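Of the protein chains in this complex, all but one are displayed in their positions.
Letters A, B and C mark the chains as written, and numbering starts fresh at 1 in each.
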Amino acid sequence: MDFNDTKEEAQFRQQAKQWLEENIVQFKQEFPFEVGDNVTDSQAAELAKAWQKRKFEGGWGCLTWPKAFGGREVSIMEATIFAQEEAKVMPLAGMYIITSGMAVPTIMTHGTEEQCKQLLPSIANGERLWCQLFSEPAAGSDLAGIKTRAVKDGDDWIINGQKVWTTLAHVSDWAILVVRTDPTVAKHKGLTYFVIDMKSPGVEVRPIKQASGESEFNEVFLTDVRIPDSQRLDAVGNGWRVAMTTLMNERVAVGGAFSDNVEEILEVARTTPLGQGRAIDDCGVRQSIADWYVKAAGLKNIGLRQLSTLSKGGVPGPEASVSKLVLGIGRQDLAAMSLDILDMAGVLAEDDAMGWGSHDFFRTIGNRLEGGTDEILRNIISERVLGLPAEIRVDKDVPFNQVPSGA
Amino acid sequence: MDFNDTKEEAQFRQQAKQWLEENIVQFKQEFPFEVGDNVTDSQAAELAKAWQKRKFEGGWGCLTWPKAFGGREVSIMEATIFAQEEAKVMPLAGMYIITSGMAVPTIMTHGTEEQCKQLLPSIANGERLWCQLFSEPAAGSDLAGIKTRAVKDGDDWIINGQKVWTTLAHVSDWAILVVRTDPTVAKHKGLTYFVIDMKSPGVEVRPIKQASGESEFNEVFLTDVRIPDSQRLDAVGNGWRVAMTTLMNERVAVGGAFSDNVEEILEVARTTPLGQGRAIDDCGVRQSIADWYVKAAGLKNIGLRQLSTLSKGGVPGPEASVSKLVLGIGRQDLAAMSLDILDMAGVLAEDDAMGWGSHDFFRTIGNRLEGGTDEILRNIISERVLGLPAEIRVDKDVPFNQVPSGA
Amino acid sequence: MNFEFSDEQNMLREQARAYLAEHCSTEVVRKVLESDLSFDTKLWQGTVEMGWTSAATPEEYSGLGLSEMELCVIAEELGRSLAPIPFGSSIYLAAQAVLLAGSEAQKQQWLPRLSHGETIGTLALSEGAGSPSYDLLQAQVRNGKLTAKKTPVIDGMIADMAIVVARGDSGKPGLYLADLSAAGVERKLLSSIDESRPQAEIIFTDTAVELLGEGQALIEQLLDRAAILFAFEQLGGAQRALEMAVQYASERFAFGRQIGSFQAIKHKLADMFATLEMCKANCYYAAWALTTSSDDLPLAAATARVSASQAYYQCSKENIQVHGGSGFTWELDAHLYYRRAKVLSLVIGGERRWKERVVSQLETAEAGAPTAA
Partner (left out) sequence: MNFEFSDEQNMLREQARAYLAEHCSTEVVRKVLESDLSFDTKLWQGTVEMGWTSAATPEEYSGLGLSEMELCVIAEELGRSLAPIPFGSSIYLAAQAVLLAGSEAQKQQWLPRLSHGETIGTLALSEGAGSPSYDLLQAQVRNGKLTAKKTPVIDGMIADMAIVVARGDSGKPGLYLADLSAAGVERKLLSSIDESRPQAEIIFTDTAVELLGEGQALIEQLLDRAAILFAFEQLGGAQRALEMAVQYASERFAFGRQIGSFQAIKHKLADMFATLEMCKANCYYAAWALTTSSDDLPLAAATARVSASQAYYQCSKENIQVHGGSGFTWELDAHLYYRRAKVLSLVIGGERRWKERVVSQLETAEAGAPTAA
């Protein structure tokens, strides 16, 4: 057991650091705006794409890719080391999670050689940013309940429907897309997977206003969108299997990074009066903080164990669902607790608020829903990790258009 | 809104008090043993039966019964008032919960006039105490999964099987019993309800040793037990419907009484050192005690509201499940908390222990299981109170002997 | 023994519910939440006309002279409909304070106007983040002049008068009555998590004030009484949130089934119901204690308050969760209850303060009469 890098890992980290140091300075001169609240989403996308271009040119753009597509075929662990170092200097690299973490492995696994040649270079060189058109109003937890239809028209497909909760749709160039091509067969069997140019006629992106008041996600309306059959990944009717590749990779891509707000809650407790002293002096507050810290440390250490798995060439399993489950619920209650510590002043928001709590009180609502609700995560853990039987399915062998939908 | 008795209720309470005062003194002279740890179960049964006899003779034995069977046809509220006053002087009246609260209403509802005449007088006069032979090793939460078989043999039935968790079986004279008479029909349809003399040949009662080390319940083995068809209540195959009458009445009978241990946890906190002071001075301990008190008060006040419903002639609904659900989980964690307050000395048990916690730490395991598990209670609340759909049933229209059982 | 509201009180409830269904849809709430409006003046006027603002004011101060029980009924319905009006501030707090501690002249001066909605009042208690003990109270009254920074003050921008908690010449904390149009009053609107019930900072500089009454016991008595009324608002909101969740779980299909047929959802809703039932019973008991001014009032008030804060948080939070992604949209009403739940749980002090009060009351009770145990 050793928490430090192996000699090889340390060497790779050193190389990564060195390249980053050399390049970030110059990059920031060329793109002189500060990363922060004042950067619009499109500026951020532009910046992220320019940075990808720079990495690509330096040989750090597609570390795990096959050499055939311009990659270096390094291990996931080495890629993670680079990502760790990169995160310290370039906070916007995360804009590529969907592109590199989800679209790329799916294209590589299910695309033809021609599709790979056509789609991958413009990703590698920072030309195109991608988003993911999966969820729909009636297909969230039940993702296979997708209703967006694709109908064959000669060599093209005509697509109609609505997607929802699409991160980055408003700044993306291309997208991965799952649609229903046959509603008369069982629901998992009638889906097909496509790639699509977001500038195609008939694609309309509208921001969603969240319960928090912010807008990070979009609805995407698809009206008579025409795409050639050559943009289909894998066979007609194989969409569910292809989507599984995307989702398996989502888990790996999204895995590590999270904020556990331990420092923030300590800060609130230290600076807020309670009784004759400060909240941090109150034994009840202390016990609650300890309860959260123990969970946060658990998640941090789970993350380290996952890295260790990567280090040995393994792939993180569905255990990653644990982190999201614990964080979602935990951070919501932590935010509420921080407001409680502030007492009557806990109602204040934005500039008038103390601490991060009033923002997270709302934002964490979404954390328990996006990328798998608490309930779906518990299903995943109990079925895929613990091996318990699946829920009884009433929609399994029923043609999709005959599945009860309440409509 | 008024928490006090109405004028009529107050008058009835006064009469009850007076009769109890006059009679308890004399009764205690005749039966001079103290009620407490040193009374064996059979002594307690003997005492309870003698007390029932006394009440019957005084006209207080079967308050709600029809006058035809020697009752007084008073309201449930008046019966509750008597029970409240009785509980103050005679702690063993609770031994009649199954007899009067469950067996009697079932016999009255489903028995023939002849059966009523045959069975009720010996209950009224304290001659016979009853128990309930329902649960089985494979029929707990899924009560209709009963496997004990009854086979017709001339005018008799021959019964074979095993019952479990039978309170008072070892001191009871008679029992109510549900068995399977037809395993080839759907499970709820093949059950039949009987009454049975516990002294019948082939009835064997064995105490169950609980996880707590105590024995309050029994297993009852039925081996070639022969009972006449005249001991059948209602039609063959109607057993489930009859059992529902029993269970609906169980809820009313068991309802009110519980110990919330608020005084006990305060006492532990007040007498236990923590840091420079006592546990009760610790704000963390205080917050936890408040959390429990708020629940305990909620349950007490729910109980008062139920009494108020009785007072108006209503019958408590499935809302009663709330109390058992909250109490079960809550008291288990409260007992654990009391041990935590004692810190290292929290491991001590029995005479060496401080407070009630080490006993309840084990006993409350059973509270979450007996008379409906937490999970069954949540099903009841969600289906019968909130009107949500029932769980999908795979055993509904399947012959019982073809229902998957894992065996 | 009768632990339910009377027929008249239930009629009042039905009347209130019908009125609010018509005049206080969530669109009305959103109009205040999403704009610069501080409250819905039409609805406020409506509550005056319905006699709700004057319900518990004695007839001699031109009120209806009904009991606090009626006020509890109204509070529950206002909470249920998320009414964006200064009812709590003006009635549970300001009018109650005057009624409790005011001189005859003060009552004559303020109660008729508060009860008829002509004057809006509020309570100025908080002095910023945290909950310091009364010993650390900053607000000072010297020779009838108040110097203080009170923040946040609910309805502080629209209030005409405020009951201010401050330390007087005697050194004791007390309740002071401030006319907010007087000299030396500066106010600033604050951004907050539920702007359908907006908050303000009020700075008093040598502002002339009148003493209502002194002593920590008086302040706590006022807060206890208000706690019960706020608890009914919380109960109403929590109940509505549960209803929304049950309805959605019955209508929404996933995997070919109503999502309310999944145990995870069913049991979540069952737990919400359990918490709500306890809350309701605690509120009812507290209403009785309030109306009869029972000795149990402080304990019953703190119990109802904690119970209601917990129930509303749980029900509003899990209602969103049951709604899945749509629960996270601004468009859906679920977040309105979640916002209000937090604001109501923090007004007049958060759970920690009230749990502390539960235990200190239990300690007092233990010394004397038996508790609920």
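A few remarks follow.
In the analysis below, contacts are C-beta pairs under 8 Å (C-beta built on N, C-alpha and C of every residue); 3 or more make two chains touch, one makes a residue touch a chain.
Because the structure is a prediction, the values reported are computed rather than measured.
Of the chains on view, those touched by the hidden chain across the whole complex are A, B, C. Among the residues A:R72, A:R206, A:K300 or A:H359, only A:K300 touches the chain that is left out of the figure.
The chain omitted from view is touched by exactly one of A:S172, A:S311, A:Q332 or A:N367, namely A:S311. Counting over the whole complex, chain C has residues 262-264, 267 touching the chain that is not drawn. In the full complex, chain A touches the hidden chain at residues 1-6, 9, 77, 260-264, 266, 280, 283, 286-287, 289-291, 293-302, 304-305, 307-308, 311-312, 319, 322, 325-326, 375, 377-379, 381-383, 385-392. Within the complete assembly, residues 135, 137-138, 140-142, 145, 164-165, 208-211, 213, 271-276, 278-279, 284, 332, 336, 339-354, 358, 361-362, 365-366, 368-370, 373-375, 378, 391, 393-395, 398, 403-407 of chain B touch the chain that is not shown.
Convention: only the chains that are shown with their structure count from here on.
The most distant chain from chain A is B, comparing centres defined as mean Cα coordinates. Averaging Cα coordinates per chain places chain B and chain C 41 Å apart. With each centre defined as the average position of its C-alpha atoms, the distance from chain A to chain B rounds to 53 Å.
In chain B, the residues that reach two or more other chains under the touch definition are 283, 286-287, 392.
With touch defined as above, residues shared between interfaces to two or more other chains in chain C number as follows: 257-258, 265, 352.
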